[in-house]
Structure formats: structure tokens, C-alpha cells
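What follows is part of the complex, with its chains left where they were.
We just call them A and B in the order they show up, numbering each chain from 1.
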Amino acid sequence: MTAPAAEPIEHDVLGFLESAVNESPVEAMKPAAAPDTEIETPARQLVIINWSGEFDRVMPTLIMANAAAAMGYQTKVFTTFWGLLPFVKDQKRIVGENWMQKMLAFMQRPGISHLKTSKMNFFGMGPWMMGVLSRKYSIASPKELLEAAEALGVEFMPCQMTMDMFGLKREDMIDGLGAPVGAATVLELMTQPNTASLFI
Amino acid sequence: MTAPAAEPIEHDVLGFLESAVNESPVEAMKPAAAPDTEIETPARQLVIINWSGEFDRVMPTLIMANAAAAMGYQTKVFTTFWGLLPFVKDQKRIVGENWMQKMLAFMQRPGISHLKTSKMNFFGMGPWMMGVLSRKYSIASPKELLEAAEALGVEFMPCQMTMDMFGLKREDMIDGLGAPVGAATVLELMTQPNTASLFI
């Protein structure tokens, strides 16, 4: 069905894949996040790939993560692509090392308190209205939910490749964030028994 | 990796989380939707978190749900956020209790027959063209698929928090919708064996 090895793969792609996997294939079963410990099968586990940085998608990520952690599930959130920007410190305005990265960060203002909605943003009116409605119905804000999740032991794992692409450094990020990991760690976690994985 | 209990969580966040989980952590293993019955492990199960209210995402939700139910899988669809609006009765135009909720509902016209596409909507031309192409290739409409899913026993579970936020009442919703549930019910279902969970 596929064309196995029709052409030799170029070397830089292989090198890229190796860094994406972040371990050699043989080593891959021991994820980078916990290289020295045996991975035990969790009773129940939730793994979320938090790809989006928008208010209306970060909210379900944080609500599900909090609920799972409160129920005693092992809970991991892999923050990647646009989904890494909410985990930049709120007070950071411009991040990145070159003008392209600075421009991307400028247009997608990072930080958990600066989320936009995916539709009806209207220069911030959408998030404001949702904030008002949320408070009215006692729904916590993204910032409160993030703090609760950290306190409940939810593990937030930033994507190494995304940090490189946006030129983000460790000191740009919030304190609660774990060490950067690659795809292998996430794949290993997602395929364990009693585990639900969501791409949000 | 995370900062466990660096600061005490404020009480309103805890209260919110409790309502999000919708059960106390100890009770959480018995989901709200079926409090009196033992949850038996299903042979095969599909759980969809239907977050989006757009034509091109509601269609895969309904097609997968119908196919799974037809194959004898236990099939549950948790309708949350924008994804709850298609399950408002078609004839309802303005729903909600205050002007903000009314405005949100007005701009995102609810009902299964009023879906917009996520791109190329062009004031309804996108959905119209897709409707024409669908009929040409005998693809059922969202409304037909919803009715088929109900008849096949797909369980649609509305998100309590979303109903509050949009100010939706039981009588606003279609008849086939089940009782509102919280995140704990969905997490419990998603982490069962032989279960596929999708966030759409």
C-alpha cells in the first residue's frame, strides 16, 4: 500500500526525525522525561496534546486536566505549536531571537491571560464576554485553572521542537512547566492501557 | 516537574472544579449519567467530545457515531462548547437569559439545520454547495444523520457547564438529548478498555 524505500531518505530528514523522536528507536521505550525510572502502568491516565492557543480550546484542556487530576488520574499535557504560547509568562510581550519569531509572538500575544477566542474574538470582546459569563456561573479563568492544575499535579510538558521554532527559552516560560520532551515520550504515554488521548 | 501546592488554591476554584467534576473525587468512579448501575466493560466503545458546532466537524462526529452504533459499539457523544449549539431545537432563534447569551446565540445560529462551514462559509454558500454535493453522492444531511444516530442508540450527553454559560434550558434542546453530565463521566468512559476517544 505504501512504497517502501522507493528512494533513499535524505540525511537531514533522518536527522530531523531523530531529534523529533528525541531518542534512538531502540531507546525510545524509555521516554526522555523520566529516563531513569521504570514506567509503571497507571490505573487511569489522561494525555492531552494541547496544540491550540485559543481561549475556547485551552479551556477544555485545563478543565479536563483538572478534573482528571482531581479524580486521581495520572494527567499529562503536551504543549505544542500554538498551544505552547499560553505557557509563556504573562508579562513577556516579545519573545524570540529573530524578527520572524518576534513578529509571530507579537501577533499571537503569549501568556495565559491573553487568550483569544477562535471565533467572534472582535478585538478581545469575545474573551471579555466569556469572562463575564464565566464569572457569573462561577467558571474559573484560564489563569486560575492553570494554577489549580499545577497544584493538583498535572504535568505540563513543552515540545522541544516548538520551543526552537518560536525561539523560546526556559526563562520565557512559566515556572510550573516541565522539561521539554519529544514525540516519543508522548507516543509512549498515549499507548499505555487505560489511557485516553486527546488532540485539542 | 510541577510545583505541588506552592500556593493554596482559592476556594472558588475548588468549588468550580467540584462542579466540573460533578461528583466528589471518591464518588467519581460512578458517573452521573448512570449512578445506580455498575459500569460494565463494553466490547468496543466510541466516545466523541463534540466541541465544534461547524458543518465540516459535526459531519465526521455524526458519521463516526452512526457507523460505530451500526457496528454494535457502545457510542457516546459529549456535546460541549460550540458543539452544544447544533443540539438546540431548529426553530429556536434566540436562546439565553441575558443579552450576552442572546447575542452569542444570535451570532452562532443554533440548530442542526443551520450549521456553517469552518472555512469558505461565504454567508451560507459553502454549506449549500456541500449540501448539493452530498445529495449528489447520497451523503445524508446532518439532520438525517442525527435522527439516524438517535434511532441507532447513540447517547448524546450535553455538558452542564456549557448549558449554564449559554443560558440554555432543557426545553431549548432537542428531545433525543440525555441528561447533562460533567467531565468526570466522560473521563471515566474514555479510559475504559477497547475505547477510542476523539476530540472533534
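One rule holds for everything that comes next: contacts are C-beta pairs under 8 Å (C-beta built on N, C-alpha and C of every residue); 3 or more make two chains touch, one makes a residue touch a chain.
Just so it is clear, the model here is predicted, and its values are computed rather than measured.
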item	value
Number of identical chains in the entire complex, 2 depicted	3
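Assume only the chains that are shown with their structure count from here on.
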item	value
Relative orientation of copies chain A and chain B, as a Cα rotation angle in degrees, nearest 5	120
Gap in Å, rounded to a whole number, between the CA centres of chain B and chain A	23
Chain A residues within the chain B interface of the complex	33, 44-46, 56-57, 59-60, 63-64, 66-68, 70-73, 119-120, 129-130, 132-134, 137-140, 144-145, 147-148, 150-151, 153-157, 175-176, 178-179, 193-200
Contact set on chain B toward chain A in their complex	1-7, 9-10, 12-17, 19-21, 25, 28-29, 47, 49, 51, 80-82, 100-101, 103-104, 107-108, 161, 164-165, 182-184, 186-188, 190-193, 195, 197-199
